[in-house]
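What follows is part of the complex, with its chains left where they were.
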Amino acid sequence: MDASATTTLTAADLAGALERYRTDMPLVQCLTNTVVQNFTANVLLASGASPAMVDNPREAGEFARIAGGVLVNLGTPQESTVAAMRHAVEAAGAAGTPWVLDPVAVGGLSWRTEIAAELPGIAAPTVVRGNASEVAAVAGGSGGGRGTESVDTPDDVAEAAQELARRFSGAVAVSGEVDLITDGDRTVRLAHGTPLLQKVTGAGCALGALVAGFAAVSDDPLVAASTATALFTLAAEDAAAASSGSGSFAVGLVDALGALSPEALADRVRIS
Amino acid sequence: MDASATTTLTAADLAGALERYRTDMPLVQCLTNTVVQNFTANVLLASGASPAMVDNPREAGEFARIAGGVLVNLGTPQESTVAAMRHAVEAAGAAGTPWVLDPVAVGGLSWRTEIAAELPGIAAPTVVRGNASEVAAVAGGSGGGRGTESVDTPDDVAEAAQELARRFSGAVAVSGEVDLITDGDRTVRLAHGTPLLQKVTGAGCALGALVAGFAAVSDDPLVAASTATALFTLAAEDAAAASSGSGSFAVGLVDALGALSPEALADRVRIS
């Protein structure tokens, strides 16, 4: 597998997924960190999905059976929410619900690195979304880094991402200046976005939730991860153009997510 | 009791409650879900109240004795916060502190449905605020629904709401396109607001907190719930007129809550 492998994805594939998303309004269960729950829920609502943050051990599995997609984000694990993640992943696997793993700071911190290794053993994630360090760590590479920042670029870990995608029979989305999304067979690069995304907490986490939403309306994990990434980064470009800093950018990003149509996405996205 | 029963509430009753609220700055204890804590606190502050999110088992009862009103919202229950809710409700009952139950997704998920049945047995809630499905579930009806969305309208559950209000000797506020508020004897309908409220996470949850604040300054639960609803939905109309999407709407809603005077509320509110 060559990291420069061309893709067969088209802008029309992404626009079609966004159309289904807006029609179906997928129910997205988020077991995510407490820092970004609010922003994530508002991003999902603006984009057209329906969020539900059911993250306690007694109800997480119950809900994963009726959710359209499940996000598991390891940003602020606690005993109770990790127990809930186990139940949600198990129920998602049993029900055929797609689930997304966002391995925040995995590789850099010990407990969450164990959890990220354990959960895919319960049921393989449909998509893994993270920065280059996190993806490398999940794939078994060096990883590390300080907090949620990455020291590598997505292309540095392209082969590890492709191998990981094949291992899980899913897709892997590596966020960076140029986003790389692969299912092990096809590899997509998207160069949209703005440096302001690095200045808003939970931008990557919210993208992970969008991926879970698109996985609910598309059987192709590569399409799901690519559409979420394109929608999020194109909306970010719109918001950046109208912002006065990272505060107004975050607000404008939510506005822009609701305003971006499938037609505009198809027209503007550049897939390479 | 007829669901179309007329009300004796006047705009002056609501304006009077808002005047007292602005003067007294009631202290509102919120045991609420982690998704909406920040937005709820900012809504309370903007409206003129003083929020305190004391939700641990060791301090929740202690604080409920000095709070003006207590909100219990079941959006993201965990063992520790549910234990805190029990202490807070018990202390509120003992101290005569009004408390509001917001039964998020009750009827649709098992554990919180049990909690919503248990807490009123400790002390009757002053107000129950939810959507039609949630109110029906608390009342013992079918309920259900997916996540925090409601499949019914408030008027579909008017009789159940009235019966529930009588059972608790309090009020029940059912949120929807036309909000319905009842104390079992009098029933008020308010048709203010905007569809954008459905696109901001925690709009209903923040309204529940406002109800707890108004219950601190009004002995009449119907007045408390109606004033909170009128203030929130009229401010939402102002914010919607100036917004570019759900992100800027949420920000503008907080601004508008602080700007709306008792006089403007009295002038604009339409009670039916």
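Just so it is clear, A and B label the chains in written order, and each chain counts residues from 1 on its own.
Rule of thumb we're sticking to: a residue touches a chain if its C-beta (ideal position, glycine included) is under 8 Å from a C-beta of that chain, and two chains touch if they have at least 3 such contacts.
What you see is a predicted model, and the numbers here were worked out from it, not measured in a lab.
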For this session: Could you tell me how many identical protein chains the full complex contains, when just 2 are shown?
Result: 3
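Operating definition for what follows: only the chains that are shown with their structure count from here on.
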Exercise. If you fit subunit A onto subunit B using the CA atoms, what's the rotation angle, as a multiple of 5 degrees?
Worked result: 120
Problem set entry | Chain centre separation in whole Å, for subunit B relative to subunit A (CA means) | 34
Exercise. Where on subunit A does subunit B make contact in their complex?
Worked result: 27, 34, 37-38, 41-42, 45-46, 50-56, 58-59, 62-63, 66, 80-81, 250-259
Exercise. Touching subunit A in the complex: which residues of subunit B?
Worked result: 33-36, 38-39, 75-79, 105, 109-112, 146-149, 198-202, 243-248, 250-251
